[in-house]
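These notes concern the structure reproduced below.
Just one protein chain is left out here, and the rest sit where they should.
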Amino acid sequence: MDRIPILRMGEFLLVTIQVDMHDQLAVSLQDDLTAKIVKTGAKGVLIDISALEMVDSFIGRMIANISSMSSVLDAHTVVVGMQPAVAITLVELGLSLRGVTTALSVDRGMHLLRRAMGGEEAADVRGQE
Amino acid sequence: MFVAKSETLPVRTEQDIVVVRQTVRKLAQKASFSLVDQTKIVTAASELARNTVVHGGGGSMQWEVIQDGGRTGLRLTFEDQGPGISNLEFAMMDGWTTGAGLGMGLSGSKRLVNEFEIFSEPNKGTRVTIARWK
Partner (left out) sequence: MAIVQSQIADILKKYEDDLVAEWVRELKASGSGKESRISETELFAQAKEFISLLQKAAQGDGQNTNGPEWRAITNFLSEVSKSRVMQGFASDETATFIFSFKKPLFARLRTEFGHDADALADETWLTTELLDKMGLLTVRAFQRAREEVINRQQEELLELSTPVVKLWSGILALPMIGTLDSARTQIVMESLLQSIVETGSETAIIDITGVPTVDTLVAQHLLKTVTAIRLMGADCIISGVRPQIAQTIVHLGVDLQGVTTKATLADALAIALKRSGFVITRDAVAKRS
């Protein structure tokens, strides 16, 4: 069965969703991602949905779940590139995905992740003094 | 008003839900719906198709391209012979969910379309008809 590839970029994991996902594929992504976070000790996850032309409640919940799960595993998640039509539809559907950090582009997303991770390191250092 | 074209698709597996999305997307594009309107009806169709598969035990979707005095519309009817919904009013409320935290998406879908009709009774199955006009 095909699975969505998860790329590793330094301390980040990058997922680019380009296909029209059937439910099982979405569930597999959740499993694969959480497993990989643990395996690699990644501190940041970037999910690129700029190619997704539709996000329904199932996929929306999956995104929210991934964000929560990775948070429990001490990693930050940023979802980037939501298309305007998708955003409008999600809002109308009643999903606001509160708690999920979003960014306009991969660049901005990386920036946010680095800032989030950098902030923690600084805090750790201060804590040790 | 009359029906210009029509076809029925099976909605029994997860893969069928994907087919529903792709079919509805193509139909909406052909009817020259705006991108936002296309996305809305494809999303509504995805929600209802999933309900049919997950809660209705599988069923079918009939699509119809409809015309009324010069405007074109797309009408979709999802039908299953599943357990039906015992409390429709409750199900149509925002935030009502069933089972493993999976929302029925009915109230949400209703907001995405121009016309929405639902018939459902315990043990008599469910039929949801939605329509969106250009």
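Going in written order, the chains are labelled A and B, and every chain counts its residues from 1.
Methods note: contacts are C-beta pairs under 8 Å (C-beta built on N, C-alpha and C of every residue); 3 or more make two chains touch, one makes a residue touch a chain.
None of these values were measured; they are calculated from a predicted model.
Student: Quickly run down the residues of chain B that touch the omitted chain.
Tutor: Against the left-out chain, chain B lists 36, 69-70.
Student: Residue by residue, what part of chain A touches the chain that was omitted?
Tutor: Its contact residues with the unshown chain are 79-85, 87-88, 90-92, 96-97, 102-105, 108-109.
The rule is simple: only the chains that are shown with their structure count from here on.
Student: Approximately how many whole Å separate the CA-defined centres of chain A and chain B?
Tutor: That gives a centre separation of 29 Å.
Student: Write out the stretch or stretches of chain B touching chain A in their complex.
Tutor: 14-15, 17-18, 21-22, 25, 35-36, 38-40, 42-43, 46-47, 50, 94-95, 101-103, 105, 107-109, 111-112
Student: Could you list, by residue number, the parts of chain A that touch chain B in their complex?
Tutor: It comes out as residues 20-24, 53-58, 61, 84-86, 88-89, 92-95.
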